[in-house]
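Got a structure for you, written out below as structure tokens; questions coming shortly.
Just one protein chain is left out here, and the rest sit where they should.
Letters A, B and C name the chains as they come in the text, with residue numbers starting at 1 for each one.
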Amino acid sequence: MFRFSLGKHPKTSREPFSVETLAKSSRLRGANVTQGICPYCAVGCGQLIFSKGGELIDIEGDPDSPISTGHLCPKGANAYQLSVNSHRVLEVLYRAPYSDQWETKTMEWALEQIAQRVKATRDADFTTRDEQGRLLNSVRSIGSLGGATIDNEENYLIKKLLGGGLGVVSIENQARI
Amino acid sequence: MPGLGASFGRGAATNYQQDMANSDCILFMGSNMAEAQPVGFRWPMEAKLKGATLIHVDPRFTRMSAVCDLYVGIRSGSDIAFLGGLVNYVLTNDRWFHEYVLSYTNASTIIDEGFRDTEDLAGMFSGFDQQHESYDPKQGHWGFEKSGGGGAEQDGSKNTAQAESAKDEHNPQGHALDGSDDPHTSPSKSTTKPQRDPTLQHPRCVMQILRRHFARYTPEVVSQVCGCKPEEFMRVAELLCTNSGRERTTCIAYALGWTQHTTGVQIIRTAGILQLLLGNMGRPGGGIMALRGHSTIQGATDIATLYDSLPGYLPQPPARDPAHEGLSSYIESGGMPTGYWANFSKFIVSLLKAWYGEAARPDNDFGFSWVPRVDGDYSQLAYFDRMSKGGVKGYFLAGQNPGGGGPNAGLHRAGLRNLEWLVVLDWFETESATFWKNDRNGPLPSEIGTEVFFIPAAAAQEKEGSLTQTQRLIQWHKKAIDPSGDSRSDAWFIYNLGKHLKQLYAGSTDPRDQGLLNLTWDYDFDEQPRLPDGTLSRIEGEPDLEKVLMEINGHRLDEIDPRTGGPRLVSGYSELKDDGTTACGCWIYSGVFPEPGRNRADERKITDNPIQPEWGYAWPNNVRVLYNRASADPEGRPWSERKKLVWWDSEKRSWVGQDTPDFERNKPPDYQPPPGATGMAAIAGTNPFITKPDGLGWLYSPAIKDGPLPTHYEPVESPFGNLLYPKRNSNPTVRFFPGPLNPIAHMPTAEYPVVATTFRLTEHYLSGPMSRFNSWLNELQPEMFAELSYELAAERGIVHGGWMTIETPRGRIEARAMVTRRLRPFVVEGRMVHQIGLPFHWAFAGEVVGGNANDLTALVADPNVSMHESKAFTCQVQAGRLEGQALHPTVPTAHWPTLDPIPDTPASAQPEGRLGHGK
Amino acid sequence: MASREQELSALPQASDPPRGRLSVLLGRLIRPYLHDEPHGPLPELLGRLIYPFLHGEPPKPQQPTGFYTDTTVCIGCKACEVACKQWNQLPSDGFNWSGNSYDNTNELSATTWRHVKFIEQFSHESPSVPASPDTEESESLLNRWLMMSDNCKHCVAAPCHQACPTGAIIQNEFQNIYIQADICNGCSCCIAACPFGVITRSELGGHSHKCTLCYDRQRDGLEPACAKACPTQSIHFGPIDELREQARKRVEQLHERGVPQAYLYGDVPGETYSEMHSFYLLVDRPSVYGLPDAPFNPWLHMMGDYVRSVAGGLAAIAVLLVVVFLLKP
Partner (left out) sequence: MHTDSRPQQASAEPLLPERGHEVGYENGPVTKVPGWHGLIAWDALLNGMATGLFLAAAVSELAAPAVFMRVAKVAYPVALVLLLVDLGLLVLDLGDPSRFHHMLRVFKPGSPMSLGTWCLTIFSLPLTAAAALSLLAELGWDFEWARLLAVVVGLLPGFASAAYKGVLLSTNAQPGWKDARWLGGYLTNSALVMGCGEFLVLSALMGQTQAIAILRTAFIVLLVLNVIPLGLLFANLRPIHAQLYTREQQWRVGALIAAGALIPLGLMLLKGSVLSISVAMIFLLFESWLVRAVYVKIPHTSPLEVRSGE
């Protein structure tokens, strides 16, 4: 008669719920949700991005996506930490030649400086024709790398501006087609 | 991916990932899908639950091997031997799909009699140019024999093969960079059909050449070269054969384990041959899945941030003599008379119109001269080689980290140190952003003159845009919040940089500045955009990327859409014209934005169709399974009920089925092109590979620079000679970048006796910029380690969990030793060879830091796509650490992303895990 | 087609305490002191004193839910671990390479509620030169890498629940075992009681924490974060009866497909332990996975222990009484 029963289920009605437990709900209520795509690999998993008050509060899989049906891998599940991360650089940094430290700058200053660098280099090195007289119309001393981790439209703009506009040839990305 | 393009026409994965659930057997080789694409891997797992057999052939027993039904270990770099063995097995045992092969492949095509195979020339094909270490397909007579001419006809009417190579949709490198493909000296585009022998008995027909070529890849030889057992190989072969045919299909999946070799393109080619022979192409559950690693690596290739390619795989024009520098010459050498590439002129003119707008006029060649010409190799590897030697001044990095992740990363950092200025767009202070202060192997900051601008980039959730995933599916992602702090989207930066530059050049009359000044560059939002919660975005000057996508989609410039008052959007590339009345930024994407307000990349409709055609938009033309005409037999009937996808409905006179037909919808199966037909009219109703000039799958493909048939060569660095062709160790056309920073241990090497291969872990991403600043991932794989066998550990006195150093001619790194039986030595050519595995995720910047496997790899390039070889190189290992100070993290540990309470949320709904904080 | 996740955004955030007994009314009175800015030390102290004694109307029982983890399809990707940390905003535990295969998580704890275990089982055979016939693979040799995502077992008769003196641990309306972090005072009895070593006490705040089976998500009709993320559906979530049926079918299927070792751990009550609402499909002995081969509910001994305890005391009192009566003047 002293034997304790393993089959005894506690009765929910007698469980001592706290006030906070009773009110428990997910933080997704009332959040804004947008459909995103995981920024890591090329599977293209659907993500739901939840925000409140202009802040990210959660990123999880999009159950509607026929590719990922709501699932995510550890990196995809970590996407929140890509954005909300104290290591992120949130201001423009500038390192002068031979300096051993960053300086903080404004975006406007950086844009202006970079545009001038591009112009100076391009004006100095633009080649209309090579020694054999072949048409080049190219700048061979400026290059660009990256594109497989950003958006298609950004790739297009890079190619259009640097290639079609400035004549830069070495526009490359991670892909080796 | 010319490996696929050369065989089938398009260099992209042929099926969609969900389709892997329809496979009866899947061969994973050169891929570790479960670790690299875990979510994609759920589809193979679904197939397995349904009874499919999963096979993994890999040098390492990985987390994927653990769930596959069969694992076969092979030595890194022996893939062609293994696959060649499979081809040989299929041919000698008569297991090929006769009806499929006869109708849909070029097995019956007869090859020029001047062609000499590797069997005849001890491992070389005919046409090798010793001086340039490259093949001349014309000299080598690689082309198809044309009807009526035999071997005697003029050059001009045959050997179109190497010219065709240039037009293969995904083989932009096919065009010669030195301008030698002058249309007047290179073969003309004949519409003459190649000769065929449907009996396959002609000694020079592709089938017979194939048989002879692969005859030496016997199971015993495979076992000798690969280090696996003949029985293991036979089991794989038997499984593939029994799971192919009318009723069953086998899929082959690969990734960087195939591509990162100096023979990578040919490895993929071998798989292409195998899949064509087994009849698995264009069919549900079949195909070849190229599993790619970056969110829009496909898109970046399509839209072409590549030096030799314009958007839509149009070749970047090469430098040519003044007589042939114009648009017409470019079109002449770029187009093809038959097949889809006959529309070449429409694509390039529409692109020029998209770029230069009004200024692109017929009288100025539509501004074609403003497009820069390529006069050499400007690929990443070659360019960094040049940079390390001091030939480059300015550089932009957008979300890429060559200083940590480039092959021979030390050389890449040396390149960065030689720059005058560098612009880095990123989220975190990566190796490439901090090479001047954090690189232990580099000089002091006071000796580095590079000016560095670090532009904080917006996170993926902080911007909108589209990504093209591994199976060509374009998906739009929306902006959830504004970018934090001063960070801005890369688009914002490029757009505003463009505005600044246009201002700087304003008023210039110099002809060379006209391209920039005429560049259409107006993507401002019509009104300030709003965030999902309805508030106005605080970001000024953000470009409207939907406008960019519309430009990519294309417009009819001569028609006004009453809804917008602007030019009408085109509904697809078939609307494009070459008279300047259409503009289109990337023809293969045309159709993605067919009408105002309808961004098909942003479509999220779930339908009853298991293919889900209304979720996103797949190029081309929303086709999900490429070449799906081949899912039906020559008469247009499904091969079997079980494997039906697209078939000919004779009542509707149309191709119907689940997928969009990758074929002219109303072209009946019995259509035969009239003589002299051009363009798509030249493609018969039984020719599924419509971007090939003959519409056939190419078992024999002269469109590749290192030979029309795959041949086993050893990696550039290998402890072995080539058992199959002892006179020719490595690929004769490999390109080297000689220099003190890039020494190679030429084979067979005794100094570096251990084979090394690099690999990806699920828990990290690339060289770490998107994972080594993330504590939730770092805790899962906190340190660089090297996997090695018990046998090697015992031989070198390396203790599990202790330290070891790994050395190649390029560098030395230290790593923790993971001594495991998942790695085994291989018995190759009768002797034991050890192999180690190196994850490539660590370097010197981040929350966790460690030895960088890419400091060890070499800068060598395969001839087709300038791919390096980090999946097989040689090294020496020993116990112990590197001398000098150990690396330290460059940022402190951040256990929580944030401890701020979730806004507008009561305590009862706050996250459970902030543990006393935040509550 | 909007998923449940998307529907939620339309719901207002719950903020009112549920209506019910008097104590809840009292709760409303002091509520401002609980969650808003404290109005001075005295009301705050008062609030803290009263708070634990407030009870409300417990929710109606729902269909019991749980996890079924099929370890044979686990690919060890650890998505469950990160999804759990992300949803619950748990901290990382620091960066220590364990060398125990790919397991650098090491254990379940207050800050790690999912733990993927890796067990390498490989034959010791080495390839030999020249290959000798003796090294042919023999049937007894194993070549496999087992992976298993471990978590709280949510036992039906849970020792932690029985041990908890404050009622912080409850079996909620889904019959999941839930630690109410606002109640727990860190007495650690649950830690001592758990036969699986699931719970620890956090250094921060000093309370016990463990897998909540995403109680907050379940309340809103969402599945737990780990099960949702799991790419190969090794982790199944659902009504426990359905899961059991599904799992048994899977075991049968595996037996048919040549995996006779497959069995379920914790799906039914045993002699010494109740069934668990998170049960596992395993292919080796439980101890290989770091699970007790035969878990034992300590409460089976409690009555006997009380009897012996009382007897020990009574015996002493009896001795004392006897001596006193015998010797007293």
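Just so it is clear, contacts are C-beta pairs under 8 Å (C-beta built on N, C-alpha and C of every residue); 3 or more make two chains touch, one makes a residue touch a chain.
All values derive from a computational prediction rather than experimental measurement.
Here one chain is not drawn; of C:S3, C:N88, C:T105 or C:Q162, the residue touching it is C:Q162.
Checked against the full complex, the one of C:K85, C:K117, C:H154 or C:R250 touching the unshown chain is C:K117. Although one chain is not drawn, its touching partners on chain C can still be listed: residues 48-49, 52-53, 99-101, 107, 109, 117, 119-126, 138, 140-142, 159, 162-168, 183-189, 191-202, 205-208, 251, 260-263, 265-266, 268-271, 273, 283-294, 296, 298-299, 301-302, 304-306, 308-313, 315-317, 319-321, 323-325, 327-329.
The criterion applied here is as follows: only the chains that are shown with their structure count from here on.
Here the CA centre of chain A is 35 Å from the CA centre of chain C. Computed centre separation for the pair chain A/chain B is 21 angstrom, with centres defined by C-alpha atoms. Averaging Cα coordinates per chain places chain B and chain C 44 Å apart. In chain C, the residues that reach two or more other chains under the touch definition are 1, 13-15, 34, 77-79, 81-82, 86-87, 182, 216, 231, 233. Chain contacts: chain A has residues 20-27, 29-30, 32-33, 50, 59, 64, 68, 71-76, 78, 80-81 touching two or more partner chains. Note for the complex: chain B touches chain C at residues 34-35, 38-39, 41-42, 45, 48-49, 61, 63-67, 71, 227, 229, 605-606, 761-763, 775-783, 785, 790-791, 800-801, 816, 818, 820-822, 824-827, 830-832, 847-848, 893, 895-897, 904-909, 911-918. Residues 2-10, 12-33, 48, 50, 58-64, 68, 70-78, 80-81 of chain A are the ones touching chain C in the complex.
In the complex of the two chains, the chain C residues touching chain A come out as 1-6, 8-9, 11-18, 24, 27, 31, 34, 51-52, 54-61, 77-79, 81-83, 86-87, 156-157, 161, 167-168, 170-173, 175, 178, 180, 182-183, 215-217, 219-220, 222, 225, 228-231, 233, 269, 272-274, 297, 299-300, 302-304, 306-307.
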